[in-house]
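Removed from the display is one protein chain of the complex; every other protein chain stays in position.
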């Protein structure tokens, strides 16, 4: 069984069905009947007017969001291990026209307000230094930790005070919401997030993410930038169909709960091995080379995470009965 | 019946089936078993080693291709009505870091070698003027005309002489090949094309185009640029599946022939109305406002093309019996 | 005697003196006592609050101005023969991050409001096409024609109506003001210009232009962009000194009048040869190859301007007695 990443999981059957159902002639790009429903449907979910753009990848969603919050000569604060810094091949630099990622530290890729304050305090207020315009946080983080609504609010307050925009990379936003068991608006717009990359590809989708603007006016320029980046697919109805299927009956939440539950089963099997608390669907454990080899021999696949450690990621299609053997195998090491 | 654009047509059932079949756990991004077959399969088609990258849109394919042929301070010659100039919201400027599109004229969006020579001759060879580095042609053109292998060769020879790279925007390459009834290599690599945007979305695909590098080494940087543009989808197997399904049994060619045949039926109904010879699957006809209204009342939809003219586009799903009524209605005007 | 270009002329002695006088220790960059006077001094000249940035070249001034008026996904309308299009090696594309120059025609590189209206009318209001955000005009134009205050106002009114910013490339703004004999504000801020590249290098300066923001708030981002473009010179006092020396006693106007007067002497010698009315300091005349050779033999140097034509440019250091021989030689052809 594979625990490499949730982004390699199968597409959820309901999403596949929605794609099949969308296969008819319709208006091209985002002029179709499905895309036209997105603002309203996500608006219901978040309890306010929003503007939503589908894009095929999290990188595109993140980077379009950053261009809405940052001019080319400005900077974006993020964690040193943020996906936008480490795993997007410099996409933010490309999309923003050379804006600077300003890196901060924090355990488990989580950023504390003081860290942001310290960074801001260290920037000279003159034209020789790039000035920060935005903060980007990832929820759940790259290490599977979750910002609570309160934590997001604290960061948002700081942003507001310093005139920074707040972006949330929510590639695993569903897992974060499932983890803290709050309303999705609590972790985003009510807490002060300006733009959310709401991920679905890791959560049962095929190739669609929702870029959610809580200030709909900000989306106007983003629509041009999406086209300009080659992300306005001509058969956009197939992306809209995915997103709508995920919203139907809160499939997004159900899938995330399943993934989180699977992670918990594994985590509970070896609490002493955990490098970070397992709050969502990623498990980082200490694992010797020999132990890793043993697990692999038993048919479990996953990434090594440096020396003596491993990362395992669960997803919507890991049922409890699927992960129990892994949990047992780890416990038995 | 809708004749707005081939890019709004349904996905071909065999492509839908291939997508469904690809729905299993596999390696993410382009590490899956399907993506791994692309180079070989397209290599067979073109009769030589190629490197192929899937991307979701023609704009992405075109612009990635341009970055392979042109530095930011250089220029790309194209037709004044080329898609990259007129319909991609400035994407080439974004992807290339501000390279300049250098526009030339030509009937039916087709470029003649002399026009390119004239333009090249008009550029002062000093640092105050942008120097051309590439030529981009569209086959079939934006007006449905087709470059023959000989015509492409003539342009390629000129490019070689002046040190220019040659890109072909083949959003409707299949229709061009079907039109001139030659080997696909004759219209591309054998003629001297360096990079081909081989379109499938307009020809029965869902959201996948093949960016074909006839010099595989040139693809190396493009792989980074694709990621950096947010176009490396995590479930890339679904894009590869589309391309492979289109290659199977030359479905791409069959679909293009169907579309071209449908266009011919319409064209033959009103030869005196044609603004351009119908060589592929686009029909531009003179049509008064009243005539257009009459056709629309009979259930035919299409775009006005300025005053007194209309554009109709056929696609793989327009069977002869589907277009016959339109042909009759036009003839009866 | 050389009539190649005013940009190769000597530096005016008063400017040289000001440079020599500025040679003392002072605060670096634009923190010196001279730079600090620019806003006030130019404010007096224009009769209102302005923000002024020195830069070394017209290209830098123009392109920084454009970034203030245009986002990367937008466009700038300019003449097909505008300096920014033809002679800056694609600098606007570099500075703006790939914004598009949208070219219009007009005799003598002068743009008429209807031409702009027509262009705007031809742009589809959808995300596939670049939308215009600014108009850039050159005064005096690249062919030595001058926009009157009324003409600028008419263009500015159109810009306002369509939400476009208005930039004036004033590499020869002084010559334009001298030509129409109005207040400099009449040709710029009172007419509705938002940002002016006020040129001095062609008018007796060494290497300093004034980028004048009539809305001082717009200059804030430009200050960062200037630094980011490597144009914030550490000994900026030497640039400020040039500008201040040019303002002293309206040396800028006196120099421009001298240049214009010299051009008029030449123009009057051969009215029937003129390709454009000589309104500033550039003369375009019909001249056969033999005639050109004859003039050159007599010691006059200038650029050929295509087949059978020549361009001559006068500058501040062309006294009437200097140009009289050339006028006589042309008359005698």
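By letter and in written order, the chains are A, B and C; residue numbering begins at 1 in each of them.
Going forward, a residue touches a chain if its C-beta (ideal position, glycine included) is under 8 Å from a C-beta of that chain, and two chains touch if they have at least 3 such contacts.
These figures come from a predicted structure and were not determined experimentally.
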Check: If the hidden chain were put back, which of C:79, C:167, C:202 or C:257 would touch it?
Finding: C:202
Check: Hey, which of A:75, A:192 or A:236 is the one touching the hidden chain?
Finding: A:75
Margin query: Please identify which residue in C:75, C:90 or C:106 touches the non-displayed chain.
Written below: C:90
Next item on the list: Consider the whole complex, including the chain that is not shown, and state which of C:35, C:59 or C:74 touches that chain.
Entry: C:59
Check: Since one chain has been left out of the picture, which residues of chain A touch it in the full complex?
Finding: 72-73, 75, 86-90, 92-94, 96-100, 127-130
Margin query: Take the complete complex as the reference. Which residues in chain B touch the chain that isn't displayed?
Written below: 71-74, 97, 127-128, 131, 221, 223-228, 232
Check: In the complete complex, which positions of chain C touch the hidden chain?
Finding: 2, 4-5, 7-11, 16, 19-20, 23-28, 55-61, 63, 88-91, 94-95, 201-202, 206-207, 224, 227-235, 238-239, 317
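Quick note on the criterion: only the chains that are shown with their structure count from here on.
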Notebook entry, point to check: In whole angstrom, what separates the CA-based centres of chain A and chain B?
Noted result: 34
Note to self: Counting only Cα atoms for the centres, state how far chain B is from chain C in Å.
What the structure shows: 42
Notebook entry, point to check: Rounded to the nearest whole Å, what is the centre-to-centre distance of chain A and chain C, using the mean of the C-alpha atoms as each centre?
Noted result: 49
Item checked: Residues of chain C engaged with two or more neighbouring chains -> 72-73, 97, 127-128
